[in-house]
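Heads up, one of the protein chains got dropped from this complex, but the rest are sitting where they should.
As written, the chain order gives the labels A, B and C, with residue 1 at the start of each chain.
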Amino acid sequence: MTHDATEKTPPPAAAAGVADFSTSRLEAFSDGVFAIAITLLVLDLNVPDPGGLDGQSLASALAHQWPAYFAYLVSFLVIGIIWINHHAMCALARRVDRPTLFANLVLLLTVSVIPFPTRLLATYLTARHADAHTAAAVYAATMVAMSAAFSLLFLSFTRDARTLHTPIPAEAKRAARRRFGIGGVCYLAALGLAFVSPVAMLATHAVVALYYCFDQLAPARSTR
Amino acid sequence: MTHDATEKTPPPAAAAGVADFSTSRLEAFSDGVFAIAITLLVLDLNVPDPGGLDGQSLASALAHQWPAYFAYLVSFLVIGIIWINHHAMCALARRVDRPTLFANLVLLLTVSVIPFPTRLLATYLTARHADAHTAAAVYAATMVAMSAAFSLLFLSFTRDARTLHTPIPAEAKRAARRRFGIGGVCYLAALGLAFVSPVAMLATHAVVALYYCFDQLAPARSTR
Amino acid sequence: MTHDATEKTPPPAAAAGVADFSTSRLEAFSDGVFAIAITLLVLDLNVPDPGGLDGQSLASALAHQWPAYFAYLVSFLVIGIIWINHHAMCALARRVDRPTLFANLVLLLTVSVIPFPTRLLATYLTARHADAHTAAAVYAATMVAMSAAFSLLFLSFTRDARTLHTPIPAEAKRAARRRFGIGGVCYLAALGLAFVSPVAMLATHAVVALYYCFDQLAPARSTR
Partner (left out) sequence: MTHDATEKTPPPAAAAGVADFSTSRLEAFSDGVFAIAITLLVLDLNVPDPGGLDGQSLASALAHQWPAYFAYLVSFLVIGIIWINHHAMCALARRVDRPTLFANLVLLLTVSVIPFPTRLLATYLTARHADAHTAAAVYAATMVAMSAAFSLLFLSFTRDARTLHTPIPAEAKRAARRRFGIGGVCYLAALGLAFVSPVAMLATHAVVALYYCFDQLAPARSTR
């Protein structure tokens, strides 16, 4: 016997058939995926094999792994900031429909795959040129896909005013799209940079993440 | 001291002894398992060992791993769509009882095991024929089990009208069962296909997942 | 800006200082640990190395791994049933205090460690006698510790009637303790069995888990 006072009853909006799902389970599932992806990154920090130190000290073996720490930090920051912005976006909606759930799934795909390019970059950042560029390009391409999926999800969330708490004015929508566009251009530029300097590519992503940390949806809200 | 206004008090249904559990913790635990299973898939994407490239470029070594990406994508899609449908199914119920919790646990078993056949298929998809067929059959059999567990859970959820928000009309129940039947036949066909073409088997699962993405429970609801 | 109507305000009980925490975050954190531990078990199912098959077919190599599947299934069942019973126990309480949070942490320690003895048993179940017995004893000892931690948590949850929804009558408490005692004896018997037959030990745990699947707290509730 549980003692949960909030038995669920059908809300009026559902009866109207506007949008079928509450945002709470979308948030719970997404939070789970974000939390796991961000925490799995730590599995890519390798402990040097005691038998493989070859007279080297552990301190210098650890220092030698700086690309792994760098990639870890940037990916952690990227996933963390996406989470904050996902949080802010979900707060705009009252209910979501199946297409939005699917668009959210596409975003989660690009987020949950991030540990793979991170590991790849950590391993090849200081390898011979061609391979470092390949690894950097895979990393940057993942971020381009993630950025595109986030924009798509924003469009899906906001395409039907009836699913929102308050309609977003056209001007605010345009401002938000402009900012998504700027972000997209930065990510594409970082992809180009991957073929010049993998380290600069990674640093660019850290900067873009910090830029996104400041509220991208602010104009959409301040004008309401 | 916490500040949680919603202290839990026994709901009338609990007093009546109809069904003992709220759906919220079932959803929280299930969301956790779905989120973890879908995110653990990324651990099966291997970074090629720099020492084992043998003069090959990283790009070609990565391209060589296409079965791993293919299996990853299909399994991600399958788990994601099950989650969406699990979400829709839970929304029908007000409360759940122990048999339903147990049926849910059986579904979670078939979902949380998916990373294993995925890794198996990624490793053996391009191996010699007999082994590729074995790996494909294990993958397809897991999906058959998952499909059967989902149907079982649907029956358990809907067997007692008192645990639902609104009784489901007999006609709608029949329609839902028919659609589950069609799904089951597809999964069995895919299992047969595993012994002919593992790649076609995998592609079939992608198609079935997208088919299930469209609302299987729609008839059960539209007729209400 | 979020749109969360349920701003938290201090409940009367908190003002009275009876117990300081709501159960909701305890449940969320516990659900997370249960969900992760149960899903991490899949990492212990190894894909046979294609280079190590030695002419053997994949099918026979997989069949050879039966101890891993057996251990996986039993541990999945054990964690799943603990989750169901944890769920039922939390439903008795209105609020929890720090000692209960700490007792819960001890239970989570014994639950989250389960993948280790599971992997150990999967590896050594068919090894030479002494090592199989050692692995089985470690597995059974983990279950004894888990069972003891669960009983401790039950005592902590129920020691102060003011933290419960409804006081549990003394008779019902005695019945619950008797059943916990029976469970404890079974777990100790299984520990002894580890030194005779590791396979029988594992089968015993499957049976005990199914026994616990039936509501251990039923008497405590039916008499209310």
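What we mean here is this: contacts are C-beta pairs under 8 Å (C-beta built on N, C-alpha and C of every residue); 3 or more make two chains touch, one makes a residue touch a chain.
Computed from a prediction, not measured in an experiment: that's the story for all the values here.
Asks: One chain is left out of this view; which of C:33, C:62 or C:172 touches it in the full complex?
Replies: Of the listed residues, the one touching the omitted chain is C:33.
Asks: Touching the left-out chain: which of C:120, C:153 or C:168?
Replies: Selected residue, touching the omitted chain: C:120.
Asks: Considering the entire assembly, which residues of chain A contact the chain that has been omitted?
Replies: Residues 6-11, 13-15, 17, 20-24, 27-28, 31-32, 34-36, 38-43, 45, 47, 50, 53, 57-59, 62, 72-73, 76-77, 80-81, 83-84, 87-88, 90-91, 94-95, 165-166, 213-215 of chain A touch the chain absent from view.
Asks: To test your reading of the contact rule: which positions on chain C touch the chain that is missing from view?
Replies: Touching the chain left out of view, chain C contributes residues 1-10, 20-21, 25, 28-29, 32-33, 35-37, 40, 43, 98, 101-102, 105, 108-109, 112-116, 119-120, 123-124, 127, 130-131, 134-135, 138.
Everything below uses one rule, namely that only the chains that are shown with their structure count from here on.
Asks: Taking the mean of the CA coordinates per chain, how far is chain A from chain B in Å?
Replies: 24
Asks: Could you give the separation in Å between the centres of chain A and chain C, each centre being the mean of its C-alpha atoms?
Replies: The answer is 33 Å.
Asks: Identify all positions of chain C at which a residue touches two or more other chains, and write them in rising order.
Replies: 36, 91, 94, 165
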